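Note that one protein chain of the assembly has been removed; the remaining protein chains are unaltered in position.
== chain A ==
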Amino acid sequence: MCVCVCVCVRARVRGSQPASQPEPAQARRLVPGGASLSEAPPGTLEGKRVRRRDDGHIPPLPPKKSRFPARPQPSAHMDLDSVFYTHQHGLPSNPLLDQLPSYQSLLYRRKSSSASSTKRRSSMRGRFGSTSSWRWKGEKLEERPRSPQLNRPVHELTLSIEEKRRNKEQRMEQDKDLSSWKQWRLNTHRHLKRLKEDGMEVLSALQLWRGDIHVIEGMFGTGILSYFSFLRFLVLLNFVIFLLMFGFVMLPIIAVPYASGNSTFKVHDDAECSDYPSTSRQGLVVFHQYILDLLSGTGFLEKTYLFYGYYKVEAVHFPKFKYNLPLAYVLVTIAYLFLSLIWIVKRSAAGFKQNLIQDEDRFQSFCNKIFAGWDFCITDENAARLKRSSLLYELKTDLEEERIKQKIAGRTRKEKCRIYLLRLVLNLFVVTVLAACFYSIYKATVLSQESQLTDCNFIVKLIVEYLPSIVITLANFITPLMFTLIIQFEDYSPAFEIRFTLMRCVFMRLASIGVLLFSLWSQIAKCEDGNCSCGYNHKLYPCWESRVGQEMYKLMIFDFIIIGAVTIFVEFPRKIIVTYCDCGLAKWLGQQEFAIPQNVLEIVYGQTICWIGTFYCPLLPAISTIKYFIVFYIKKMTLVNNCRPATRPFRASSSNFFFLGVLLIGLALACVPIIVSIAQISCSKACGPFVNYATSWEVVPKTISQLPEELRSFLMALSSEAFAISLFVITCLAMFYVIALAGAHKAVVNQLREQLAVEGRDKRFLIQKLVQAQRKTMRSLSSTTMQDRHRPLYHGAENSSSEGLFTQLPPVSASSV
């Protein structure tokens, strides 16, 4: 079907014969007699825009060689669509088209000397002339119906510099007519706008790493650019979280001696639980013990600002007021989680809007690739070649997807059963693999916690300390490879394959942290005689929050070490092998590709650790900021030196949404342990700000009970069930409303699309009729008035022709129908 259509199209184009045969079809299509176009053939007014395949009519196009297409040969049969040809030389065939507002928005800039542009100049003059005529009438600026062009700032119009200058001079003259008050207002408005634009320029120039990111964009395109701007966002986020923690939790304690305050803490009555043995090393300490302590947060680092255990302060008394540190600690934790949530949602709002409106999966994919596929920022020759090949690959993938879709539609029942069975088996296999990984993480954590090696090698001790991190990293390295292998057997479409593999990898990465925490907690809560007197195992873990903080600290350090080590020990050698060695290994490996999904998962994993760990290790955001800062330069270095762009590129628009979506999942996952530990788990009695409370959350109700009566009753009302239920119901209603609104907008968009199509056909029909009538008039005029010189009717913006047409139209149309 497609083939025979294209053959006849080609013949038509080459032959440039007048299309006589489809003309009656066309006339039929446009329903002569002025009947409404609602009787257009079925299939056009349905939801999908099914183009008429049977109508192989494509008007013969002017030859492609010359920029100025030749006049179509006048033929006996009036080719109705020839009215739509424009000419740059000689007689234009339809001045009406030129006067259409949609056409005028496409004005070219032409040299004033060329004859072809006189008609355009005059039409422009007509436009400006009309505004100047308004001016002569002395109308007020606001009462004049401003054309959309006039309302826009001058530098946004599609005119040449001279015309913009003329436009601006005109506007200045117009403004002189106004009263001084309005002039002043207009001037201030303009100045403020300029000021705002300058301000935005300055702000954008202050962005971190702007130059570096531009260079990366030029060399590798916009997919990888989005990864680096995501990294920059995380650096800023971590820095802000650190400022919050520092300002509200650390600063009061640090400022105590300087502000002549004093900090108080009440010792818990139960002496047994609140016994916190010293952790500093005694006696002769070997040098490598310090390194071990540095890397695992034990020893001299344990009772520092780094960990939760140091903040054993109940209140800080400044001269003027009392600062409740435990309350501040809890509230800052909640605050930074909220802040992260709001910032991420705000950043992802733009991408999400688009996803909501375009629900069709394959919407406009071909048009997007052809018109918006080329990245105009590419300056490097290699990058251009790669972009080309990636576009090619994308187009071929799309064509392949079309074929697969057709294949899926044609599957038999037996085949479907087989495929579903295979998928079930493979999914079970994936679940078992995941379970095995989680179990090994659990075992590693237990082993790491229980080992009491004191007289072993330093390296062995380090490995035992880092055992959970090592196991997690290994699991996260092996499982993606396995998943990519498995998914090939499951026979999904390529796009779904990529997404499903990614989802599995995300789940694996983030769930491994959860398993680690769970296994840690099971160790902490496991006492010898089964019943923990203090709520936790106070003998082994006098300060369990510091222990958890140490694990998070170790995870973060290890993650950073791994990123650096992989870059140095894997990627650089690979580049060296591939460049200098010509063996089969080099061919099989190929040059490194910057795999965006895996890198994104890496940094989201790090950020999740930071979110969970900040409660137990308040300085962790600072460490995270520094870590991401250095990671930026490491990744940039490896990208520039070792990598070629991925052959399966990530589209920048959807990738922003993907990154922030994964980050949100990480945030949601991070909230769970924090909420559980604040609200449920009994805090340690030997250290930390919550010594005198059963759980960390208890500080909030206790503070509220000390507030004045009205505030307390207000806050109690806020937390009562009645309020919560009504809030929940109202939120549900709002959500349903918004969903309904979105659905209505989608329906309106569809309707408008159809209307647009109908309007377009209306326009074609009317113009064709008009020109038909015009020609008939011309013929009748020339036949009756042989003496008169043939006045050129098609001259620029002379309205007489169209006016003449309109006066003569009624009698003509009656005969033509």
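Quick note on the criterion: a residue touches a chain if its C-beta (ideal position, glycine included) is under 8 Å from a C-beta of that chain, and two chains touch if they have at least 3 such contacts; residues count from 1.
Everything that follows uses one rule, which is that contacts and distances are computed from a predicted model.
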| note | In UniProt, out of "AP complex subunit sigma", "CP12 domain-containing protein", "Calcium and integrin-binding family member 2" or "Mediator of RNA polymerase II transcription subunit 7", the chain dropped from the view is recorded as "Calcium and integrin-binding family member 2"
| task | Using the definition of touch stated at the top, determine which of A:366, A:420 or A:477 touches the missing chain. | result | A:366
| Which of these touches the unseen chain: A:374, A:477 or A:633? | A:374
| said: For a quick check of understanding: of A:349, A:399 or A:694, which residue touches the chain that isn't displayed? | reply: A:399
| query | Taking the full complex into account, what residues of chain A touch the chain not shown? | reply | 2-3, 5-6, 9, 13, 44, 49, 51-52, 58, 61-62, 64, 67, 69, 81, 84-86, 88, 102-103, 105-106, 108-111, 114, 154-156, 158, 160-162, 164-165, 168, 197, 201, 204-205, 214, 217-218, 222, 351, 354, 357-358, 363-368, 370-381, 383-384, 388, 391-392, 395-396, 398-399, 651-654, 753, 756-757, 759-761, 763-764
